[in-house]
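Apart from one protein chain that is not included, each protein chain of the complex appears where it belongs.
Moving on, here comes chain A:
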Amino acid sequence: LISPRMASGMQEKQYTPSLLSFFIYNPKFGPREGEEEKKILFYHPIEIEKNEKIRNVGLCEAIVQFTRTFSPTNPAKSLHTQKNRQFFHEAEENYWMVMVVRNPMVEKPNKDGKPPTVEYQEEEIIDSVYGSVLQQCYCMYKLFNGTFSRAFEAGGVELLTQKLEKFFYRYLQTLHLQSCDLLDVFGGISFFPLDKMTYLKIQSFVNRVEESLSLVKYTAFLYNDQLIWSGLEQDDMRILYKYLTTSLFPRHSEPELAGRDSPLRPEVAGNLLHYGRFLTGPANLKDPDAKFRFPRIFVNTEDSYEELHLIVYKAMTAAVCFMVNAAVDLNREFCEQLDSLVGPQLTLLASDICEQFNINRRISGPEKEPQFKFIYFNHMNLAEKSTIHMRKTASVSLTSVHPDLMKILGDINCDFARVNEDEEIIVKAMTDYWVVGKKSDQRELYVILNQKNANLIEVNEEVKRLDMMGMDYFTTLKLSIVQVLLTASV
């Protein structure tokens, strides 16, 4: 898990933050002395000795309990130490999740064969970022497994621990703590900019499919890994979107990029009328042994608590999620019906969207490399846009700016979170960069400018102008970013 990064000079070694341990406990399960082990529902790494596990859990329990005396409704969320930082999250009543992250560090070699000096950079980690990562862990678990308490009600501690182990064993391997940043705090959704008419066509498509396939309860429509329509509620869509864009889609993108004769390329069915295929469920409908099993997801866990089959179907860059009541058995007949109904329409729609998008782009002029980079987020609709992040992949999300700048963005965000009023913060970074954060109503905009020898007034003017430029730049994109840049000054 330790990945050294070579810093300036040959000798120094830089270590990024990494996961030390991750555990879930419920104090009610072992309230008596000598029964402490019963509290522990999951513990990573598994090899840790039993007593140490009990000690660590006990410590967390004590800290939370202690801080509760000062703030009964809002106990400690994190504990800072020199070597690591611990994050606490009460995901459900009495169910606590704890994540321990080792602080980034620099290893400086010493002369004369002495052991190297280790410097922990304990201020480099931002609470809100890793706190959000921990909450995301829970949300992702809940999406595929339902709540802790339901599992406990259904099959006791045994079933719950079984589910936790099965899920987190794999999930923790995909946590890339070194590349977590502000976007993890937002957990936003990137919306695909689209003209009204094409959007209405998609509406029409979704409504018709839901009418024809009456089993389908909810539908979500994505294009180019960006959301266009969600029949799910916002919170459920948020986590499903995260799963789709960081896990499912990247896993399936490789075959599409692969050459025609590559073994990775999926079998193109004899039917060339459409390009539709299932990303979950049967890989090839023609296969007589095809399995019609789909992942199950849990939504609306606060009220109706629904368990659904997640069918993800894709044609070119358009992907549609159909969600069907899990009580229904999905068979070959249903999948064939869906394929023949949705495949041709979705293929057509995908090329329509592509064409419309290109027209809009042509109108708005050639895409110039802007003189600034930004992250935008709207708390109201979770709309997120970043020109700082490159394409997300299954493994890491790559940023195009220095981690120090990302750290500044995170700090500004923390400042914004502290007060409820509109704010604007301008920061001069150590390098020639200026970082500007703007918060207006429910929107946040972070801009990184690279201007040598600029002073505060110039930067302020530049950001004001930039809002105008932003407007022009996005005029044809009917995205919230436009509105915000318009209204950011409100």
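Of note:
Here is the rule we go by: contacts are C-beta pairs under 8 Å (C-beta built on N, C-alpha and C of every residue); 3 or more make two chains touch, one makes a residue touch a chain; residues count from 1.
Definition applied: contacts and distances are computed from a predicted model.
According to UniProt, the chain absent from the figure is "Regulator of MON1-CCZ1", selected among "Guanine nucleotide-binding protein G(I)/G(S)/G(T) subunit beta-3-like", "Actin-related protein 2/3 complex subunit", "alpha-glucosidase" or "Regulator of MON1-CCZ1". Contact with the chain that does not appear here is found for just one residue of A:Arg32, A:Lys114 or A:Lys196, A:Lys196.
Contact with the chain that does not appear here is found for just one residue of A:Ala383, A:Ile408, A:Val435 or A:Leu449, A:Ala383. Among the residues A:Glu93, A:Asp112, A:Glu211 or A:Asp329, only A:Glu211 touches the chain that is left out of the figure. Although one chain is not displayed, chain A still touches it through residues 191, 194, 196-197, 199-201, 203-204, 207-208, 210-212, 228-231, 233-234, 378, 380-381, 383, 421-422, 440-442, 478-480, 483, 486-487, 489-490.
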